[in-house]
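Only one protein chain is missing from this complex, and each of the others stays in its spot.
As written, the chain order gives the labels A, B and C, with residue 1 at the start of each chain.
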Amino acid sequence: MGGDAPQGTATSKAATGPAATGGIAADRLRSLIERVERLEEERKALSDDIKDIFAEAKSAGFDVKVMKQLIRMRKQEPAEIEEQETLLDLYRRALGM
Amino acid sequence: MGGDAPQGTATSKAATGPAATGGIAADRLRSLIERVERLEEERKALSDDIKDIFAEAKSAGFDVKVMKQLIRMRKQEPAEIEEQETLLDLYRRALGM
Amino acid sequence: MGGDAPQGTATSKAATGPAATGGIAADRLRSLIERVERLEEERKALSDDIKDIFAEAKSAGFDVKVMKQLIRMRKQEPAEIEEQETLLDLYRRALGM
Partner (left out) sequence: MGGDAPQGTATSKAATGPAATGGIAADRLRSLIERVERLEEERKALSDDIKDIFAEAKSAGFDVKVMKQLIRMRKQEPAEIEEQETLLDLYRRALGM
């Protein structure tokens, strides 16, 4: 199954059996599509949950923009943060900011 | 907990207990941050899984770009798809495409 | 020209003259499309120029990521920058960062 020729072109021999439509392994395509759709739905739900947490944080008086900056920083190495902060200070002073 | 005044400003009295730092409800902030981080990690894993499925589809000979178009269409109402396709044909003919 | 009915549907009487195709004001559509395409091309050229400047900065030894942060900050009010930096410090201390 799944030869080199792109699925669905007349030359592809990958598809066999009744489900094939014009050379398409319909069952395989459906399964792949449905698996992606399920995962996309789960991902959307997670994004909504994240939004809810930030809404909760905001109503608790926290600054969401700063929280997001903090989360980005927590993915960085302390040394990397320090180097960037040093450079930023230096550049700001160079520009009189 | 979580009065109106933005969390972390000197005036906010929301924070109580030893964990408070400069008016910040540190435990609450930590819990909110860690919940977001956990969900972001799960979401990242789902995105990687989706990428894997498309890689699987590609190696099976399917056209990933067309699959993604199909997935977008499956979120639309058939009538909406039909109207857009009719208009697209009309516009293409109008421009001699 | 341009009545309420969506351009291109059979009912729209907006199109007149030989250029009309199935109710489409073809000339108007072409002109709108070509104007957008010209502006998109100009915009793409500007994006390429910006990339070139950052490449020039990098080869001159500047840190592009910090430069971009600086450019974002230069769009903010100093007071807003100061407030965010104060909060960020506070949140970092609250989380022992």
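One rule holds for everything that comes next: a residue touches a chain if its C-beta (ideal position, glycine included) is under 8 Å from a C-beta of that chain, and two chains touch if they have at least 3 such contacts.
Just so it is clear, the model here is predicted, and its values are computed rather than measured.
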Checklist line | Interface with the unshown chain - residue positions in chain A | finding: 6, 8-9, 19, 21-24, 26, 29-30, 33, 86-87, 90-91, 93-95
Margin query: In the complete complex, the non-displayed chain touches which residues of chain C?
Written below: 1-8, 12, 14, 25, 28-29, 32-33, 35-37, 39-40, 42-43, 46-47, 49-50, 53-54, 56-57, 59-63, 67, 70-71, 74
Checklist line | Touch list for chain B against the chain that is not drawn | finding: 63, 65-67, 69-70, 73-74, 78, 84, 87-88, 91-92, 95, 97
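Just so it is clear, only the chains that are shown with their structure count from here on.
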Next item on the list: Please work out the Cα centroid separation of chain A and chain C, and write it as a whole number of Å.
Entry: 22
Next item on the list: Determine the centre-to-centre distance between chain A and chain B, using the mean Cα coordinates as centres, and give it in whole Å.
Entry: 7
Check: Of all the residues in chain A, which ones touch at least 2 other chains?
Finding: 63, 67, 70, 74
